[in-house]
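A single protein chain has been omitted from the complex, and every remaining protein chain is retained in its original position.
For reference, chains read A, B and C in written order, and residue numbers begin at 1 within each chain.
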Amino acid sequence: MGKLYDRLSQDYRIREGLKACISCGTCTAICPAAEFYRYNPKKIVSIVQSRDDDAILELLKSDVIWYCGECMSCVTRCPRKNAPGLVIVALRALSIELGYFVESEKGRQQLPLMHALQGNVLNYGYCVYPLTFAYEMHPEYGLVGKWQKEHIEDVYERLGAHLGQVGPGALRKIPQESLDELKAIFDITGATRWMEIVEEKSREKAAEMGLTMEEYEAQAFTKTSSCHLNPEN
Amino acid sequence: MSQNVVVIGGGPAGIEASRKLRDLGYTPILIEKEPVLGGHLARWDRLFPDGVDASTFLDPMIADLDGIKYFTDTEVASINRLKDTWVVKLSNGLSAQVRAILLTTGFDLFKAEKKEEYGYGIYERVITNADLEAWFKSGAAPQFDDVKVIGFVHCVGSRDEKAGNRQCSKVCCVTAVKQACEIKEKFPDATVYCFYMDLRMFGRKYEDLYLKAQKEYGIRFVRGRVSEVSEDLDGHLFVKAEDTLFGKPMKLKADLLVLMSGMTPAASTQQLARMVNIQTGDDGFFLPKSLIVSPFTSSREGIFFAGAATGPKTLPETLSEASAAALAIDHYLKTLQR
Amino acid sequence: MIDFGYGLTPSSTLKIEDVRLPAFGELLRREPDAAKCIACGSCAASCSAGVFTEMNLRRVILSLQRGREKETLPLLRHCMLCGKCQLVCPRGVNTRHLILSIGKVYQLEEDKR
Partner (left out) sequence: MIYQGKQKIWSEYQKEIPTDHWFYVRSCIRQTFFPASEKMFLEILRNRLGKDVYETPSHTTCGGIAYHSEAIPQETVMTIIARQFALMTEAGYENYVCSCITSFGLYTEVMEDWREFPELEAKIRENLWKATKREFKTPKYLAHASDLVYKFRNEIAEQAKFRLVNRETGRPLRVVEHIGCHYAKMFPSKGVGGAEYPYVLAGMVESWGGEVVDYPERRHCCGFGFRQYLVKANRGYSLSNTHKKFESMEPFKPDMIITNCPGCPYFLDRWQYVIAEQTGKTYGENGYGIPVFTYEEVAGLVLGYDPWDLGLQTHQVAVEPLLDKMGVPYKPEDKYKGLNGKRLQRPEFPMNIKCC
């Protein structure tokens, strides 16, 4: 029994998602991440269940907790009503809270992710927003996507969206008062603090790695080492 | 005139207990809802661990029912307490007033279609342990040709909180190993896999059977619970599990998949429990006074159990419990007379 | 051609029916005990070589059954044939003969190629 486990056990997602695992492997069998990454959700649940703080600490610092896609397919199948996906979400949250996420390549992706997503939510009220969805960052948007970006106003108008307009409708301009409310919610519920932690820890890590913040963020967004994949591939 | 005892459920427990009660000088009234006596055993082909024919046990038992009043196609309509007796009314209009009732209602096989992800009742090549026994027993030709890869799925509806059955059904592991060897005899060229969570080879000679399955039959054992079954264009199956000892997801293309349906409380359990006002456990089986010293005695006067009505049991356990229950009833009734 | 900056990842799922095991069949002929393993791990726990290396007889047997001899056979080189596994194996597997047989059978396979 250790301090990290105690903290995890306070998390509603652990209370909901980890009863008692019997290591049957139904989660791993159908896990989209287990097939392509060096990843096995059953092992993670087993480590958390062991309450071994050293092992949990290693998890929080590792790439392995960042492979899950949170599709929650595992939840349907577990015969013990566990939710391995929720256990992962709780581990990730703790890794951020304690600043361990910067110790892994996949964890360092928090910086570009949070910039993009918190930025979109606070500035526009959307998680994804056409004006910030860059074709250069998303070549799979396709040639039709490139065209859509080039003719953004015409295309959205043609499709009946209200991009940036007042009143209801798709992509409407969300009133400033509503955005202010989102900001207040961020401040009160810890999202702003998360951004501060991620900024600060990333800055420290960038310095340690000898990178500027821009280089660090760009590397986090694009770099992928071969160690994430299975050895036999 | 000898005293009547009502025995509810005409499977091996009910038949054996009735015979023993008769031998002790009582007149058992044996009630069976199905058209024939024998319960699940009547539909089973061969028995573990030796593979003897089930009918070699059951047929002599059924041939020896002199002195037992038995009613098939009959259910219990009501049971009421009248002073120190029980009045049992039957669906055929008859009724009996007795001092002792033995509940030998057994179990129902878990309905495999409830494990939706295994596709029983949807994918034709997915069958159950019971289907396989029926196939062996009838000797009918296999439904499918080209059976080259066969899988057995242990713990279907057992050890599964989502399916509402937390308990181990006890007999499926050894049944799967038995059936795997039998099907290997029918399809010598097939590769046979058993997907298990634990192999619970607890009984005498079970471990020998397991060893034989490994060495002589070449059955392949994979530790991992099957997560999903799907069907290919040609009706063959894809089975997904984790090979947990290897630590990797695994996919098997199978031509036949056998689901080891576990034991669940018989459908009549709750109704009968209400009629005689006794308790069931949170697993839904009848709850005896003690699981150790008197697993055949209920908390109520004159109500006794035998067999799988109080939880998953093997056939020899059921038979010896039937004898023990008959003795307990005899003792109880004699004590009343004194 | 557009450079997307990422690509398809190979699957690591064991497609077990694709695994052809002629060599394992030959191994069973030489040492039928290979089929008796129940993966209890006693051998791995007591292995002298396993203390310092990845050697793990339980794992070796399983890997051979899964067609993964390439990553497995090098482990066997660490075995010193001390025989402790034979003492602890609950199924009485002749581990010494098994290990030597694996060496022979798979070395022969190697030579054929």
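Just so we're on the same page, a residue touches a chain if its C-beta (ideal position, glycine included) is under 8 Å from a C-beta of that chain, and two chains touch if they have at least 3 such contacts.
These figures come from a predicted structure and were not determined experimentally.
S.K.: Which shown chains does the chain we cannot see touch?
M.R.: Taking every chain of the complex into account, the missing one touches A, B, C.
S.K.: So one chain is hidden, and I want to know which residue out of A:I22, A:L98, A:L182 or A:L211 touches that hidden chain in the complete assembly.
M.R.: Residue touching the absent chain, from the options given: A:L182.
S.K.: For subunit C, which residues touch the unseen chain?
M.R.: Output for subunit C: 1-2, 4-9, 11.
S.K.: Can you list where subunit A touches the absent chain?
M.R.: Missing-chain contacts on subunit A: residues 12-13, 15-16, 30, 32-33, 35-37, 66-73, 75-76, 83, 89, 92-93, 96, 106, 109-110, 112-114, 116-118, 120-121, 125-130, 133, 137, 140-148, 151, 154-161, 166-172, 174-175, 177-179, 181-182, 184-191, 194, 220-224.
S.K.: State which residues belonging to subunit B touch the missing partner chain.
M.R.: Residue positions of subunit B that touch the missing chain: 113, 116-117, 119-124, 228, 230-233, 235, 238.
Definition applied: only the chains that are shown with their structure count from here on.
S.K.: What is the chain whose Cα centre is as far as it gets from that of subunit A?
M.R.: When every chain centre is compared against subunit A, the largest gap points to B.
S.K.: Please list the single chain whose C-alpha centre lies closest to the global protein C-alpha centre.
M.R.: B
S.K.: Give, as an integer number of Å, the spacing between the C-alpha centres of subunit B and subunit A.
M.R.: Averaging C-alpha atoms per chain gives centres 48 Å apart.
S.K.: Which subunit B residues touch at least two other chains?
M.R.: Expected reply: 223, 243, 248-250.
S.K.: Two or more other chains in contact with one residue: find those residues in subunit C.
M.R.: If we look for residues of subunit C contacting two or more partner chains, we find 12-13.
S.K.: Name, in rising order, each residue of subunit A that touches subunit C in their complex.
M.R.: Touch list, subunit A to subunit C: 34-36, 139-140, 222, 224, 229-233.
S.K.: List the residues on subunit C that touch subunit B in their complex, please.
M.R.: Result: residues 12-17, 28, 32, 35-36, 38-39, 58, 62-63, 65-66, 91 of subunit C touch subunit B.
S.K.: Please give the residue numbers of subunit B that touch subunit A in the complex, ascending.
M.R.: Subunit B residues touching subunit A: 117, 155, 159-163, 197, 223-228, 240-244, 247-250.
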